[in-house]
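All protein chains of the complex are present and in place, except for one that has been dropped.
The letters A and B name the chains in turn, as written, and every chain counts its residues from 1.
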Amino acid sequence: MKYIDEFRNKNLVTKLADQIHKSVIRDYTFMEVCGGHTSAIHRFGIPSLLPENIRLISGPGCPVCVTGTDFIDRAIAYSKMEDVIITTFGDLIKVPGSSSSLEKEKAAGANIRIVLSGLDALEIARLNSGKKIIFLGIGFETTAPGSAVTIKQAAKENINNFFLLSTHKLMPPAMEAIIKDGASLDGFICPGHVAAITGSSIFDFIPERYNLGCVVTGFEPADILQSILMLIKMVNQNTPKVEIQYNRAVTLCGNLIAQRCLSEVFETCDASWRGFGVIPLSGLKLRKDFERFDIEKILPLKIIFKEDNELCICGEILRGLKTPEDCPLFSEICFPENPLGACMVSNEGACNSWYKYRFVK
Amino acid sequence: MNDFISLNHGSGGKLTHELIEKVFVKRFAMSEPLTDSFIIKESGSTLALTTDSYVVDPLFFPGGNIGKLAICGTINDLAVSGADPRYIAVSFIIEEGFPMDDLVLIADSMAEEAAKAGVKIVTGDTKVVDKGKCDKLFITTSGIGFLNSEIENISTGKRIKPGDKLIINGPLGNHAIAILGARNNMAFRTTVTSDCSSLNHLIRKVLQNCKEILFMRDVTRGGLATVLNELAGMIRCGIIVNEATIPVDEQVRGLCEMLGFDPLFLANEGKVLMVASAGEENKVLEILRSDPLGRYSEVIGEIITDKKELVVLNTSAGGKRIIDMPAGIQLPRIC
Partner (left out) sequence: MCLSIPAKIISIDGSMAEVSAGGAIFNAGLHMIEDAKVGDYILLHAGFAIQMISEKEAEETLRLFEEINNSLDE
């Protein structure tokens, strides 16, 4: 497949790995902040190709992982209402809320449907005029513009039974929170698809304020290895900056049409992140002009939240302070078939990836 | 264990194994390891007996229907045990209101498939239940085959040793993708058809010409990953497979990349994993490839001494990682 196979070429990957081995002069810790990177790194067995003094840790890049139990509880509460169809990406189905999950509610008869796109959810709304269709908006800057386009389309067609429950989040505030939290890092493998929308300039503040290098990275093995090489060079030469490795999809300024659409429909707000608490201006909510699509404005809920399992350290794992193996629950009572925290539920959650694709030398 | 049955219990992965183990195996005092057919030794004859249920949705899909699936699945469970499938019993649970024309089409498919495979459907049962009490149509089958007792440990792989080779008879995931595409509630189109087929003639050809087949298992729900993990657990050896040699059709690959699926976890209905003695694999490949159902056969890996009971993948990019059993159903994702 074009633009995929060429970047998975074994010879190329081996040679990049060789170059990495030749370039290391000390220990390095790089954080990737994208669930797609966590997954790709483990899927292709990247750790088995790297020298031991490179440590890759996972940050809060999986929107499922950073989605709190309260969001799932809210979605479940709406699913129990009459005449409601919940539409969601498959990622959320197994995420545990405080006492249930969308999967369990579906099994118990709730009308919950998996969609591949907000536009699919909108079509369900067109075909079910007597029902309220609530679309669960998860994802970062890559996915939020799609929700924005969908809302605009709903507005254009005067569709009045389509709603959004938004937990869209922004990446840079979380990255800054991690740095300020004191995580010991030498650089970031930056999310290539977020940057395809936003442009690489959103990461400029990181080398400027914190002297950490950032490489905006693609998702194929050659991309990831090339990025690691670029980060090593930045550390060795003490030249932290933002560089684009993924230039076939990322520019400095990004996709301006997508950005305009996003800012037309959404505004930033404070948001709660699993393991971080509230990070100011890190979330997206619908602007006043589009409030009629915000289900929480139309049908407000009062939810009582239960605490997460107190031994669960998803928060520290998301912040890069601990690894899955540091968690007392990991692989003992928390594993993919019985996930206790979101890090284990999501395919790209650090714990799920770690468990499934365990590193083998 | 969960206090309700979820779809994941039927996906063929870890939860299915747990359900069978905890609810049925001990209660029924079934002997382990569980194999696809139960071998009966009665006055000189060795028989293989198997049973299965079919609840596929939709009932009709590109490449087949629930009836064809039932016959092929039963035949394959017997054939991969080394048995020559002979007789099938079939029972139907039909929902009130089910269209007669559809039932006829399904029955026709079953007759056609049985005739092609040289197997007789000899007895059966039919029940109709009130509307809403079952999802259109469920089919349960039992099958009997005759087995040469010399090869009865083909199900358990007792003779497998390090260095022996793993062979698959063609590309993975087509059945799962055909079903997904036919469900019509996913926004994609594909021309992939199910690989649903009876493998008994293919397997007989191999067994007649090669005495060094040490293990066979059909690769159904739970995918190749499940079979490899089951095998590694049974023989208590490690297994290494090479991603670059595992055949996957382009469209299946494209869908897996887009939806976030692993082809090793996808269901098949016309695939058999064989283990052949080291040195015999090319002979086996030649026999397989001379048949339409084995044209794209490949040697995909081998048994290794270390990494006990683990399945290791040499990825196409050159790294290594472990293949685990799927936890449950794969769901399309955006992240």
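Basically, a residue touches a chain if its C-beta (ideal position, glycine included) is under 8 Å from a C-beta of that chain, and two chains touch if they have at least 3 such contacts.
Quick caveat: nothing in here was measured; it's all calculated off a predicted structure.
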| item | value |
| --- | --- |
| From A:Val149, A:Ile178 or A:Ala271, residue that would touch the chain that is not displayed | A:Val149 |
| Touching residue (missing chain; options A:Cys261, A:Leu286 or A:Cys314) | A:Cys261 |
| Among A:Asn11, A:Asn158 or A:Gln237, the residue in touch with the chain that has been omitted | A:Asn11 |
| Absent chain, residues of chain A that touch it | 1-4, 6, 11-12, 15-16, 18-19, 34-36, 61-63, 89, 116-120, 139-143, 145-146, 149, 171, 191, 193-194, 196-197, 219, 222, 226, 245, 247-250, 255, 257-258, 261, 348 |
| Missing-chain contacts mapped onto chain B | 187-192, 250-255, 257-258, 260, 333-335 |
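Here is the rule we use: only the chains that are shown with their structure count from here on.
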| item | value |
| --- | --- |
| Residue ranges of chain A in contact with chain B within the complex | 1, 4, 8-10, 13-14, 17, 35-36, 42-49, 62-64, 89-91, 93-94, 103-104, 107-108, 113-117, 120, 138-139, 143, 221-222, 335-337, 346-348, 355-361 |
| Interface residues, chain B side, partner chain A - complex | 4, 6-8, 13-15, 18, 185-188, 244, 250, 253-254, 257, 259-260, 307, 310, 312-322, 324, 327-328, 331-335 |
